[in-house]
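I'd like to ask you about the structure that follows.
All protein chains of the complex are present and in place, except for one that has been dropped.
Order of writing sets the chain letters: A, B and C. Residues in each chain are counted from 1.
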């Protein structure tokens, strides 16, 4: 019998895990057989964008059906019977790593509301920078929040709009939110996709035998055999119904400024984001890195898996052998094995292990995609040294990370960011490497084939490296005015 | 690790089960050590009022904590560790059988809302007769409902009130709801108890070492060793805080009219409801039944357990031996074993079995508390005959049930009620008994020691027997005007 | 997805629980449609004989299928789909409370072995008094035990017999075991039932439309609508196959000596054990008790449920009113709610609550079936006094329990038995009653309508009252010779 309860214990993580995390992937498909099954496959392809929880809302022409689970898509929606549980030709889905809002099933998306006009389900990737401000206003007006997810703010704004039809209500709501986001919504008549005015978070339109598909990345289209049509543009709203795809522009015109970190780390290498192959961009990062920070080494070794394309680019540019000197364990589960005696350095080996035959006696060039706190790098370098490397050099295929994010990337505060508090020389000492190098910001733009960075109107969202935030940060400004921390867990309720 | 998901499969019931069901029991306790543990015990004592789900909300001075589970109180909250999971000196709880709202964890109470003034948790026993009307109004105003429980309507009314303090907001909300109900609410400062203007649903005040307790029945006070103080009066609102218990009268004055079915079936025999011992009332029902419908029999046998007190009263009045001729199986679980060959009559034996040594060769008088559809009675009579009874006579310790309820009792529609569609003679034939008898309405009032029924202003809610409903039935009237069925499952969402 | 793991956490019990426990009920049915469904119903009727775990083994003509679960029969085997999981026309089942062997799924029966001749499944009620001795011999011969259940010893003896056919092997094995037991076994051709030479543990033969049924008690026959044929006799082995029921006598002739505690407590009141109605015997115990130990009281109140028939008998004999002065809570789950502040006396109220209207101001005669350690009695008496009783008198419907059991009843050691260490007067003081009384051994035999006790060849197994054990106790003698405790948990393995 299926258990049902309102409590959840979060998975145990490696405390020294140093990867930045993105909160979400979204997917939607309109008018196909077994829409939920297709959505499950699409979410599976987007699993790298959020591994903590996932959900699907399907509409069968009469009723909406939802399922929301903690855990991976394959565990939640594999194993058969999905078309009975979530019937219908219309579905949207969401895969999530939580930043705002705790790890509770109530915060898992898609969120759903019964409006006068019928149901609306909403899935959302990104973060609203005026979430707290809006939430306070809505609560003062009598709105009851059942989650601490900022997606629920958008639902309340839609529900309270005085406009007549749903598309106008949606537009009304969008006028009040700020931040970086991509939305996919499903009503009893339409599927809607929205990308924020600057196009910070990605969203693409696909076509499966004449039917529309929306997804965070093209890899989800490939998964279900759909054709890539185009990126949803910055500030664009697409409304999909039986008459096809209609494009609206609910926001004032602005120049696009997509998040460059999608290329550095988040997007899958086989995705094409804003017209650029992620794999090609990463290889160019590696090539440029080889030009900017060469070293006299024997072998180029990626920190797998995200460092692989840059390491290939580096090796090809430098004419050096590329070798898998570190092996990734693919079976890292939801929990973390830690023996009691506290040999904490064993932790890194849960995920990565040294390939001695490649490393022993060699001068090794390690290539990582980015370095946040440096905790992982310290352990990888030590592991490579213990495997017998003669020298260890480290390169980051992105510039120094010095500023936190407010658009849906989970990064530590500024005082925890390695590069915000140390020079490159100090970092080399901390990480115990023979040489240390970062890609330059100009090098990053070169890798994007975007010319040089326009300091007035930067082509990309790149504040992690530059401190140049693309929007105002209302909640943060108010909190600073009040001399408060920006509280991310709002509710007095601990739905334990 | 605790699993977490948003789906639930309901328990499998005996399709011929014929017991009426009550939707809820409520409990609250203010300012004691381990309030959640005390609440769990109190809910355990109220388990007979709702066995499908249960929940507790506790306040620790800083935050609210909730747990809501499908299943029994002992399974959900036993086993230790509760004071860590639900810390604090303030708690309310709820045990539920669903009438309105499907069997989903989202519908389990207490419900919670974060208002501007802080959190409020609400638990509710009863039913609002203008629930659909209010819900439609609220949705039109932009409210988002996360459940299909009518308790959520009350929370929205509180949230949207323009009044300044919470007690006034509460009063504001109460002014708009109609029906029969008992409420227990917990805020970050107060515990509130309310009983509807007619006192249809019960609520009592207790005292545990100077601290206030609220509960649906006195048996919950006995469970935790609390002293019974008094019934909350019809139309009374009590506000409990560190200064003690304050009594308010938010409604226009009205004459009390408590539900008489609490005495017939719902309340536990050891409870004292509105000043009357339930056990004593039931015995008097049996005594009067013996006077009104005597028969020449050898032995009086109760249909256990609810028929036991009336059977004792009948036997004592008639001077006949009382015997346990039917044995109840105490291990009936959440699911129902049914062999494939469809011997459906085996079903009743999951719960009841014949005691041949009492029944064989005897003229048996069976006493049941009430008869709804008669499906169970048919099978019990057949079982008793198969055990060798020479004659089988059946008596109902309450009058014929002829009208459905709208105040929180789950009964079938009129066309399914045995006594609404057949004469007593026809019923005797249908049930295959040698004689059939019901207590009269006057007999029922006699058992209550309430004098004779005042037709103008009946002393009790008794429409199941008389068709005389104590309030208007707004939702039903509107639905009849529209020529619709009164839809009880509102949401387009199936949170499967 | 079904979870599968080899660990188990035992349910949390009330530490003051004072009921003796029986380890098992057995059931078997041969050649009917959906044999597993029928077995589930039969086990449900036998749930009172063991509530910790249950299992079914079914044979579909080709293969054996088993399921073994911790928990109640309804939870384990209800809910549908059983005939797919456990197909076939042949099945046996078991319901268990563990005495020997820990609470591990490995110890749950039926046990199964693949012999040369094919599979054999075995379910067993009772205890072998030479279990340890046999187990040591078998291990020395190279047998590997996978459980700590004494049932597995029997399987090994069968497997190692040099006899040609299975019935002879069975007989061979039976020749080596000592104790009190009832066995049901299923092979690919036959169903076998055995009752120990003295008939200590019960076993009955039933008939369902010409097909054979075996069960511990007749209530299991009633449950499935089968006709009672006869008791399996002491020392009888029945072999059931397509040719019908064959009776064998594998043991030397002996006089029957069934366990009298089945009548006192274990068997269900609606069962007929060895030709006597359990309900009638219990009522006669009450009648005799009224004759032997009368008192001047106002009301006779049973400790429910097991005290009810004796209390009825007492009241009828004494001409006193019988009332349900204590109400039993039917929702006691698998775990025990205990608030942190340690008000341990609340524990008894999880199960029993006082009915004040019956007790207040009265001289109360409490009737219990038996008293073991007295912990429960202390709390019940206190509860009745707190409910306002003027006097409290207590009667045990069985003689003083002074000796432990070795035939499948879980009782504490002699130093924990109240009556083994105190006079009746002392007991009255300990329990704080105004008078105390026990049924005499002669009274017990009178209630059985068995004449007076034959001291040379007692008609019943009654050592709990007399110290007169019906068989030698080999394991115990050896342990005493070695000056050891009789170890009940043998394995070095903790299959945690």
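Everything that follows uses one rule, which is that a residue touches a chain if its C-beta (ideal position, glycine included) is under 8 Å from a C-beta of that chain, and two chains touch if they have at least 3 such contacts.
Quick caveat: nothing in here was measured; it's all calculated off a predicted structure.
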Contacting the left-out chain in the complete assembly, out of C:155, C:203, C:267 or C:419: C:155
Which of C:108, C:226 or C:417 contacts the chain that the document leaves out: C:108
Options A:137, A:355, A:435 or A:466, residue touching the unrepresented chain: A:355
Chain not shown, touching residues in chain C: 1-9, 11, 55, 62-70, 76, 85-86, 105, 108, 112-116, 118-119, 139-146, 152, 155-156, 159-161, 188, 334-335, 490-496
Chain A, residues in touch with the chain not shown (by the definition above): 11-12, 33-34, 37-38, 40-41, 44-45, 47-48, 51, 72-75, 77-80, 82-83, 219, 222-225, 268-270, 272, 277, 279-280, 305, 308-309, 312, 316, 321-324, 327, 329-341, 343, 345-346, 349-350, 353-358
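Note that only the chains that are shown with their structure count from here on.
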Contact pairs, highest-scoring chain pair: B-C
From chain B, the most remote chain by mean C-alpha position: A
Between chain A and chain B, centroid-to-centroid distance (C-alpha), Å: 49
Whole-Å gap between the CA centroids of chain B and chain C: 36
Whole-Å gap between the CA centroids of chain A and chain C: 60
Residues within chain C bordering two or more other chains: 75, 79
